[in-house]
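Here the complex is missing one protein chain, while the rest keep their positions.
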Amino acid sequence: MVKRVARTVRKYSKLYLLFVKNCILAEMEYRANFWMGIGVECSWLISKLLYALVFFQSGIDIYGFSPDAMLVFIGMHTVMTGILISFFWPNFGRMTEYVRTGTLDVLITKPVSLQFIVTLRHFSFGTLIPNVIGGLVMIATGLIRLRLDIGWREISAFAIFVALSTAISYGLFLLPNLLTFKVVEMGPINMMMSQMQEMNNVPMIVYSKWLQFAGIYLFPLFAISNIFPLFVLQQADPGMLAAAFLSPVVLLLAIRWLWGRAIQSYASASS
Amino acid sequence: MNILGKYGYAFLLGFKRTMEYRLSFFLSILSCLFPMVIQYYLWTSMYAHSTDLMIFGYSYRQMILYVLLASLLTLVVSAGFEWEIASDIKEGGLNAVLVRPLHYFLYRISSFLGGKLLQVLLSLAVIAALLMVYPSIAGQMWQLRDIAWFAAALLNGVVMNMLIFYCLSMLAFWISEVWGVFAGFGVVSSLFSGGVFPIEVFGVVVNRLLDYLPFKYIVYFPVNVLTFRVTGTAVLEGIAIQLGWMALLALLAQVIWRIGTKKYVSIGG
Partner (left out) sequence: MSILVQHLTKHYEYYEKEVGLRHSLKNLFHRHKLIKEAVKGISFEIAPGEIVGFLGPNGAGKTTALKMLSGILHPTAGDASVLGFRPWERKKAFKRQISIVMGQKNQLWWDLPANESLYLNKCIYELDDRAYADTLDELVTLLDVKEQLKVQLRRLSLGERMKMELVAALIHQPKVILLDEPTIGLDVLSQQSIRHFLKQYNREKQATILLTSHYMQDIQALCDRTLVINHGSLVYDGPLTHIRHADRHIKRITLQLYDAVESHVLEQFGRLTVHKGLQATLEVPGDELKRVSLLLLEQLPVVDFTVEEPPIEDGIAELFKRVAVVR
């Protein structure tokens, strides 16, 4: 039993590394496209910095969080956005195409998890770099200006929370995309999702209490960008930390079940 | 074809397409909501923790009114046809249009406007509703004359934005990765046109720069006309500047089109 699990883990890790390698190679083929992508991400970075600028220009402390603290939130959001659009969006965006061109049919017949191959096959290297670098710089700048330590404790906390937030992002943003199997026009749904993601442009403390509650415990959108900053600023309560660990589990299980249902309905409804 | 004429027909087709993708339509309306929500909460908490009653020269109610109106007007002035024009240029669809007795831009715009009609009507309806809720902010009631000035400023803003994106779309003649230009430009332009924050938030230096660019006249100026932050001769000045930009951009568009199609035809389409 353990051996089988180990073999499966090995198989899927190997496959994923191949996916990443192949995508980077393919991306490097289109030099102009690659640099253009970097340019676009930089303009998004600029827009996020402009949000930060608003806080700094106003000089206002919200609930005791200074503009420097805000920088940590915006930085985390930038890093997580980078991860979302590099690892997951290139795949979620292609799902409609897979259905339309019949590629999904071919993938169904392969002895590999359909969810794995559909949601993780593509990876965008160019969009990752500016966002991760920019985000890390923002977080570090904020923490330094606040005279807080950046030691092993903080760095490992960061790594753990990034992993948890990545899982939450995967689950949350895949959810509406499961409609692909029924609805042809996914563009507006994805647009709505990216608008929702914009809500993390500002720290969640600006929102009302019940909205914050919903955003952490019911639909963990805020959990993605806010829990780590709150933790490192020593403002996170235990409930939030528990949610940070539990929501990925709940979401991933829900996705697994819903995915099965969606594919079932696809196989029964089409020709 | 009937009384509509060919451009009227393109308009109608654009409208019909909205009907087909009904989910698409409902959701595009809904997606306007999020920026409004974000801005509302942002400024509410800013003002709640501010020692001053005025931030960046706006009172709380003025700020909220600004961000809500700006959000709606951004939807009204938004383009989107640049993708189709770019793909026409890159994939040779332009050939079909160049040989027909059709003015390309007018055709694309008619189709585009047809698709936007419902969206624009709804946005304007919401604006009207908003204003009925906030009548006291401006300190005065709206006369027909005020609405007329606003309409003019708004219309100019729409045309300006369309011309800018039309010019951008023609970059497809030279740049194959023009999608990046649209995306990157769109992000920055929506901020600098005052579509998210009133441009005062960016500080003195940036504001000085924006005085020489067309952006602030697309959303920022029309909103401020409506909320009476700009009055009297300043309104006329602003509209004149808008007209000036429109003329300049139209000329630029003509020039780019001429150079671009020449290159396009010489390559063989």
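For reference, chains read A and B in written order, and residue numbers begin at 1 within each chain.
As a working rule, contacts are C-beta pairs under 8 Å (C-beta built on N, C-alpha and C of every residue); 3 or more make two chains touch, one makes a residue touch a chain.
Predicted, not measured: the structure shown is a model, and the values here were computed from it.
Identify the residue among A:18, A:32 or A:144 that touches the chain left out of the display.
Only one of A:18, A:32 or A:144 touches the chain omitted from view, namely A:18.
Pick from A:108, A:144, A:218 or A:249: which residue touches the chain that isn't shown?
From the options A:108, A:144, A:218 or A:249, the contact with the absent chain belongs to A:108.
Touching the hidden chain in the full complex, which residues of chain A are there? Just list them.
Chain A touches the chain not shown through residues 11, 14-15, 18, 22, 25-26, 29, 101-103, 105-106, 108-112, 264, 267-271.
Rule of thumb we're sticking to: only the chains that are shown with their structure count from here on.
I'd like the Å distance between the centres of chain A and chain B, where a centre is the mean of that chain's Cα atoms.
Chain A and chain B have C-alpha centres separated by 30 Å.
Hey, which residues of chain B end up touching chain A in the complex?
21, 23-25, 27-28, 30-31, 33-35, 37-38, 41-42, 44-46, 48-50, 55-56, 176-177, 179-181, 183-185, 187-188, 191, 197, 201-203
Under the definition above, what is the set of chain A residues touching chain B in their complex?
Touching chain B: residues 32-33, 36-37, 39-40, 42-44, 46-47, 50, 53-54, 57-58, 60-63, 183, 185, 187-189, 191-192, 195-196, 198-199, 201-202, 205-208, 211 of chain A.
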